[in-house]
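Right, one structure below, let's go through it.
What you see is part of a larger complex, with each chain still in position.
A and B are the chain letters, set down in written order, and residue numbers restart from 1 in every chain.
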Amino acid sequence: MDKSMIGDLDSLPEADKLRMAAMIEQLQVRDSLRMYNSLVERCFTDCVDSFKRKTLDKQEETCVRRCAEKFLKHSMRVGLRFAELNQGAPTPD
Amino acid sequence: MAGVPSDLEREQIFSMAEKEMEYRVEMFNKLTHTCFKKCVENKYKDSELNMGENSCIDRCVSKYWQVTNLVGTLLGNTRPIPVNDAAP
């Protein structure tokens, strides 16, 4: 979850800030677990198509690794662009 | 709304803030998955994003953002979308 998704908290009193921060942390934990689940589903769907054995073969494993790595890099890039847009910055063409 | 907000008002503010954050997280996730499908080749011959994929991702995010704003306007929506406007 990207920092820029969190609104301006400075104007809140101290006790409310703490509570807001706890809520944000909760959402972040849930979000990262959901991301994990979606990542597994996507890479499984794209990489595993044969069910003649019950273990991943070398090729499937390589595919899953690359898929996960690509997805993470993608996700970070999207996070950066998203943050820029949230701040109204111009984007690379 | 001037003066000290009541307990009920504070609850409502929190609840709205929570919904708004959930909304933004969901938007971010949908955007991420949609642009992954649109831009990243799914044979995974490599674990790096190549130049074409990278620029596709940037443009995809930008266009997704514009669609969000456009649809927001159609819905007569002034709120859930961020204060700052997207780049032209």
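Everything below uses one rule, namely that a contact is a pair of C-beta atoms (placed from the backbone, for glycine too) under 8 Å apart; a residue touches a chain by one contact, two chains touch by 3 or more.
Computed from a prediction, not measured in an experiment: that's the story for all the values here.
Asker: Since only one instance of every chain type is displayed, give the whole complex's chain counts in label form.
Answerer: A x3, B x3
We adopt the following convention: only the chains that are shown with their structure count from here on.
Asker: Taking each chain's centre as the mean position of its Cα atoms, how many Å separate chain A from chain B?
Answerer: Distance between chain centres: 13 Å.
Asker: Quick one: in the complex, what on chain B touches chain A?
Answerer: 10, 14, 17-18, 20-22, 24-25, 28-29, 31-33, 35-36, 39-40, 42, 44-49, 53-55, 57-58, 61-62, 65, 82, 84-87
Asker: Which residues, counting only chain A, touch chain B once they are in their complex?
Answerer: The touching residues are 1-2, 5-7, 16, 19-20, 23-24, 27, 31, 34-35, 38, 42, 46-47, 62-63, 65-67, 69-71, 73-75, 77-79, 81-82, 84-92.
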